[in-house]
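Here the structure is laid out as structure tokens; the discussion comes afterwards.
Only a single protein chain was left out; the remaining protein chains are all shown in position.
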Amino acid sequence: MTAPIAVEITGVEKRFGDHAVLHGIDLAIGENEFVSLLGPSGCGKTTLLRIVAGFEHATAGSVRIRGEDVTGLPPHRRPTNLVFQRGALFPHMSVAENIGYSLKLRGWPKARIAARVDELLHLVKLDGLGGRGPTQLSGGQIQRAALARALAPEPSVLLLDEPLSALDLKLRQHMQLELRAIQRALGATFIYVTHDQTEALVMSDRIAIMNAGRLVQVGTPREIYTRPASIFASDFIGETNLVTGSVAGVEEGVVTLVTPGGLRVRGSASVPLAAGSTATLSVRPEAVRLRKGDPADATPDEIGGTIAEVVYLGSRVRIEVAAPDGTLLWADLRDAETTGLERGMVVLLGWPADAAGVWPGSEGAEG
Amino acid sequence: MTARPSTAAVRQIGPATGFFLVFFVVPLAILFAMSFWTQDGFERIPGFDLANYLKATTSRLYPAVLLRTILVGFVTAAIVVPVAYALAWLMRFTFERRGRLILGVVLISLFSGYLVRIYAWRTILGTEGLLNAALLQLGLISEPITALIFSPWAVMIVLVGLLLPLAVLPIWSAMTNVGRDHVEGARDLGATGLRLHRTIILPMVLPGVGTAFALSFVLAAGDFVVPTMVGGAQGGTMVGNLIANEFRGSGADWPMGAALAFVIMGLLVLVHLVTTRLLRVVTRW
Partner (left out) sequence: MVSAVRPARDDAGSAGGSRAGRIVAALFVAVVLLYLFAPVVVTVLFSLTTSPRLSLPIEGLTLDWYREAFANPIFTIALTNSLLLAAITALVSVGLGVPFAFGLLRLRGRTRGTLVTASLLPAAVPALVLGIALAVFFSGIGVAQGLPNAAIGHILVALPFVILTLNARLETFDLSCLEAARDLGASPWQTFRDITFPLIRPSVLGAALLAAALSLDEFVVTWFNVGNQQTLPVLIWGLLRRGIDPTVNALATVVLLSLTGLVLGAALIARRRA
């Protein structure tokens, strides 16, 4: 990272009694960066965000913002602002009063507050709605107002706690792009908590995947999608085929796995694997190629199977193939590629070994 | 992300908790301890003696009064709770929006003066009271009905009026959790009429009904103003009168009064446990 560091999280741990929620998190976030904390519910992402905001205190470790140690500071002394999951607008204040609240606390003159509020209303496309009460707003408008309110004091870092999760899909997709545009326009640092991988892919400069209180992988959306660092990461981001078996052999980085049913699959090893150990292969459906043909004609890279289901998804078609040992694999093809493919048909499918990753352990195991 | 019980929470809960401990728990504990004391003339002798409890259960006067108290309390609750249930049901599902208004009116009667309402019933039920006067004038009776007042019946008539609004509240708030879709779903599956109530609605509002029953039962059996005013000397005396007399009467005997208070509360808890157990069996389909 070449940009100066906005937030530096070092060795942060959080324990509630005996229960550890975060184990030694290290994460540096650059100025003007949009970083998503992505993970399933209960993975500790919200706790981490609240530690940065100052609502929770780390059991160990430190948080620095623009070089200043804020670990012990209360929320109102930190240069961060938080957009809450459901907005948390003050119900007894108008939208404008909500947005101007932090400025009023800072003792700004009324006229200056009004000008700044108008500017922010315009930024979040709520022009003219400043006089409304929070109960007169739609879900999307509430989140826009909450965003404007959090941006008003010009925080060094804006923290967002699943602000779009309560909205319906269409609106959510729209707001994702808009949030991204606002972040770019302001050149601000955003830390965004979400459990929605699409959302993280769409908006982020970098994604930090969390699981069970640990950082699993940090990288750009492309890195994470194409080179997931673990079974968990590959399964959590995008869709994938997982095949678990024992390692039959490793040759020049290409691993061959044999499933209990005798199916042989190949992929590239991310870490050294011992022969005979259990490992899991992950291959994206769109990397799987498929052709008509007899299993006898199969190359070493191919598997014979029977088409179990053909699902039309609009822009693509998902073909589900049952291998002889019962393993089900998906292949995503373009519509034009699927002419003549029907249920029950015998086909050959395969993928380049470097399109599939192999990790030690079985599917459910921690990555 | 649940918050831990912080020192802030303890600081906020502390004062009220302290108040309850000092002025509720401690006094009740002292009262309980005192129930084992004895009294000799005007002198209370601390100690541990079961004499008061023995007297409460074996003497000629007390068991009969205890039994009458339990009966009056039970019958009152047994009248109040079904009526309150019906009211709550009608307010929620028949009168819908107007139901809240009815609820408000019912609750206002709760605040129309405790003593006043009891006294006014004496005006209504008395031998020369409004009811008798009206019946006489209508020619329905030729002589005033004397049994209307100064009897256990009078006590119950008044208690029902006092406790009904109180019993409606918990049942109503439990009933707000019952949705129209529950009712329609049950109907759709063939549960109608009484069966709908016994197998679907009643189990759903059972906690509220239990609270209502406990409240009306305990408060009816523990009242002493109503039996004093409309109960009469012979048939209407309840334990509350005896206890009150032991504390404010002439030959006051606090230990005896304390023992009576705990005997009646123990009996109330017992009867209540049995009743709720029964109710749970009845509502099982």
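Chains: A and B, in written order; residue numbering restarts at 1 for each.
The rule is simple: contacts are C-beta pairs under 8 Å (C-beta built on N, C-alpha and C of every residue); 3 or more make two chains touch, one makes a residue touch a chain.
Nothing here was measured: the structure is a model prediction, and the numbers come from that model.
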Shown chains touched by the chain that is not drawn here
A, B
Per the definition of touch given earlier, which of A:P40, A:P75, A:G131 or A:P352 contacts the omitted chain?
A:P75
For the chain that's not shown, point to the residue among B:K55, B:R117 or B:R198 touching it.
B:R117
Can you list, in ascending order, the chain B residues touching the missing chain?
2-3, 5-6, 8-13, 15-17, 19-20, 23-24, 26-28, 30-31, 34, 83, 86-87, 89-90, 93-95, 98, 102, 104-109, 111-121, 123-124, 128-130, 133-134, 137, 160-161, 164-165, 180, 183-184, 187, 193, 214-215, 218-219, 221-225, 229, 240, 243-244, 247-248, 254, 257-258, 261, 265
Touching residues (missing chain, whole complex) on chain A:
53-55, 74-76, 80-82, 84-86, 88-92, 101-102, 105-106, 149-150, 152-153
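Here is the rule we go by: only the chains that are shown with their structure count from here on.
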Whole-angstrom distance, CA centroid of chain A to CA centroid of chain B, is 59
